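Yeah, one chain of the complex is gone here, protein chain that is, but the others are all in their spots.
For reference, chains read A, B and C in written order, and residue numbers begin at 1 within each chain.
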C-alpha cells in the first residue's frame, strides 16, 4: 500500500485522486489546499484528512506526494517533499523560472528521492504507440517530426497573464513530445509567434499562434504548430517520418458514427479538450509513477525532462523576441 | 443507496460488480455462485457476503439483483427475484426456451417489479448515437438497416453445445439491435445458415455463418450477417439508410496510429472482442438500470425486449431449417 | 487497326465512341441510330459515316460492333452481327427475356464470334482489385460477399416502365458482381422487394428497395442491398469476407478535402452517378474487348455471363413474387 499526501484539490487534483482511488494498492492520507472547501470535499470523497503542508510531510507513513496545486507552489512543495524523503509526482511545469527549476532539481538530487513530472501525453495510447513503434524499428531512423497541437479555445485572460506565456504554458507539452519522439535532443530552435485569435492576447503581452522548427545535432528536424483556438475541438496529431516509413497518430472522437446526406459525409469532431482526450493518459501516468516507486524503478519521465522542456520553451521565447534561431546551449549555459 | 444481491461471479459478473462499485450510490450486499471460490473472491473485493439464493432474496434490505449466472438459471432466478419483489437486471438471454421466457415474464408482470435485460449494445456510444440521431430525424424515415456482427473466433465446442445455437446465442444481440433501430417490429424473417468456419460446428449441430433478411409490415428491410470468426478481430458495424441520408457506425480501435511504408498504409485492427469493445456499454447499461430503479422510470430495455429478440431467433432457426421465410406471428402464435 | 460499326449514338454510345477514339489502334467506320441527328453528330466527331444496320454489317472491313442502342434492339443486333461474323461488344442486358437471350447465345455460338457483355463494374479499379486480391489469396477462401449498390435518385417513371424492373435493370450488375467475386455460382436466391422511395413506383408495378440473399452449393453466402435513391450520391461498396481476412472497396469522391468546424468533420459525398464513378471502368472494358479480339483471347466477360446475371434476376423476381427461396435450377431448367 503506497500512501499519498495530495497538494491541490482543484480540477486536475480531483482527477489524480480519483485515478489513485480506482487503481488499488494506494491510499490518500492527506489533502492540502488553501481552498479549504475544496480540500474538505476531496478528502471526504477519498477518506483522507485535511491538514497543512508541514503536517502532511512530517508523517513518516506518507510515501509519496502529488503536487497538483497552482504552478507557483510546485517548486517549493517539491523541495520540501524531497527534504522529507517523499517520492514526488509533480504536475508540469516544475516552475516558470529555469533558475528555480534548477534549485528544485538540486534538492531532489540531494535527497535522492524519485521525481516524476506529469507529461501525461507520453502515456496517451496513441502517442505511446508512436514511440513504441519507432523503438521497434517500424520506420527506421527518425528524420522529421511534425506536431500539431491546438486548443479548442482561449483560456481566460486572467489565466494567460500568469501562465508564463504560450511557449511555457502550452507548447511545453509539445517540446516534451518532440524530445520523446526524436530520440535526440534539439540543438537549435526557431520560433514565430503571432497574435491572430484575439488582440486582447497581444495586449496581455502574449501570442496565440506559433510555428516552431527545431534541429538536432545530427540534422533531424521537428516542426510544432500551436493555436489557442481550434473551432472544431482539441487537435492533437503527430507525424513521424523515418527512413522506412511514416507513422501518424490522429485525433480521437466520441463515436465512430458517420452521416452521409445531400451535403457531405460527416464524422464526429475530435474529443473536446484535454480532460476527455487524455483521460486514459492521466490514469496511465499515475499507474506508471506508482509502479516505478513501488518497484524502485527509474521514473519514466523525470525532473530532468521537466527541465529540458522548459529550456526549449525559453529558447523559443528568445528566438521569437530576438528574431533569430537560438541554440539550446545558450539557455543551458553550455558551449555555443 | 441501492443494495444489490449478485448471482454469478464469473467474467461478466465481475464486470458488473466492478461497474457497480465504481458508480457510487450502490452497494453489493450478497454474492451467490455455485463456484464458492469465485463467489468468495468477488465478495471480498466488494465487501459483500457469500450466501445462498434464498438468504439473499429473503433480505428485505436488498433492492435489486444482478443475474449473471449461467443461462439455464436465469429464468428461475428472475422468477424467484420477482416473487421477492426485487428489481431485476438479467443478462441476456432470459432463457433459450420461449415457453420459459413467457413464464418468467408472467411472474415479473404479476409481481410488478422492473426487469432489465442486458442488451448492452444499445448502450454502446456508437450505436446509441445511431439511434438518437435517427430519432432526431437526421436521415428521415428509416428504410434499410444492415448489421455486420462477426466474432473474432470460434468459442469452445463445449460452449457451442449448450449455447442454443448461433441464432439464439450470437444473433440475438443483432435481433435486438434491429428492433432498436428499425422503429418497427420485423414481421417476417428469412435466414441462411452455413458451416464455413469449422466442420466441427456442423457436427455439433450448429452453423457458424449466417445471412438473414427481415421485413416489417410497412416494408422496411433489415439484413444481418454473422460469422463466428473474423481473423482481424471483433467486427461490429451498422448502417442505417433513410429517406434523407445514411448513418454508419464503424469499429473502434486501440489507437489512431497509422503506418505508411513501402507495402501499404496500415491502421489498427478493431478492438479484439466484446469486453474491450463494449466496456463503456457495460458501464452505461448498469447506470441506466440503477437510474431507472432509483427514479422509478420505465426500463430502457425490458423483459419484453428480451422475449422479442428470442422470437426473432426462433423464427430464423425455423426459416433456416424449413428453407422458407417465416412470419414472426407463427412464433408468437398471432394471426398468420 | 480494328474497325468498328457502332449501333447507338446516345449517352453511353458517345462514351464508348470517345473511349475508342482515345485508345488508338481502332477506328469507327459507321454509326447507326434511328435518331439521325445524334448519329450524324457522333459520326462527324469521329470521322465515321451514318448508314443503316444492313450496310454496316455487310462491309467486310468492319471487324467489330458496339451495341449501345436501346435494350429491345440488343438481341436482334447481336444475332445479325454474329451472322455477319463480327466481334460483338454488347451493352447489358442482352435482353429482358431469357428466351431471347438463349436464342442470341445460340446464334453467337453457331457463328463462332466472340461476344463481350458490358458489365463495366468488373473493370472498375476498386472492384477489379478486390477480385485480383481474392485470386491472389489475400483473404483465403471466400465465405461471404456483401454488395451495397444504391442509385442517387429515381429514374423517370417512363424509363422504369420499360426497364424490366429493378432486378433486371439495376440489380443485374450486382448479380454479375456476385458471380465475379464468389468464385462459385449462386444456387439459390431469396429476395425481398419493397416500395419505400416513391409510391408511383409501386403503381408502375415495380419496387425501389430490395434485399437479396443468395447461397452457393458449398454454402457461401451473398447479400445484395439496393435502393433507387441515396440522397448522398451513388453508393457502390463491396465487402468480401474470407477465412483469412476481409476486403472492402469503398466509394470514390471528387476530392480528398475534409473540413473540420464547430459542427463536424466533413468530407466529400461519393461521386454522383455511374458516368463519374465508372469512367475508368468504361475505358478499361473497351480496351479489354479490343485486346481480346486483337489477340484472339477469351472474352473476359462473355455472353454466358450476360445470361447468368439475368437468370439470377429472374430467380429474384420469382422469389419476390412467390415469397419463397428459388433455386437457380428452376430458372435454367436444370434439376431441382
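The working rule: a residue touches a chain if its C-beta (ideal position, glycine included) is under 8 Å from a C-beta of that chain, and two chains touch if they have at least 3 such contacts.
Keep in mind it's a predicted model, so treat the numbers as computed, not measured.
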*For the chain that's not shown, point to the residue among C:14, C:69 or C:126 touching it.*
C:126
*Among C:72, C:217, C:259 or C:275, choose the residue that contacts the chain missing from this document, as touch is defined above.*
C:259
_Options C:16, C:246 or C:269, residue touching the unrepresented chain_ = C:246
*Would you write out the residues of chain B that touch the absent chain, in ascending order?*
230-233, 235, 259-270
*Touching residues on chain C - with respect to the absent chain*: 22, 125-126, 129-130, 133, 138-139, 244-252, 254-262
*For chain A, which residues reach the chain that was dropped from this view?*
141, 143-144, 146, 148, 150, 190, 192, 194-197, 209-213, 215, 219-223, 225, 227, 229-232, 235, 239, 241, 243-246, 323-325
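Going forward, only the chains that are shown with their structure count from here on.
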*Can you tell me the C-alpha superposition angle of chain A onto chain C, nearest 5°?*
180
*Based on C-beta pairs in contact, work out which chain pair has the most and send it over.*
B-C
*asked:* I need the residues of chain C touching at least two other chains; which ones are they?
replied: 230-232, 235
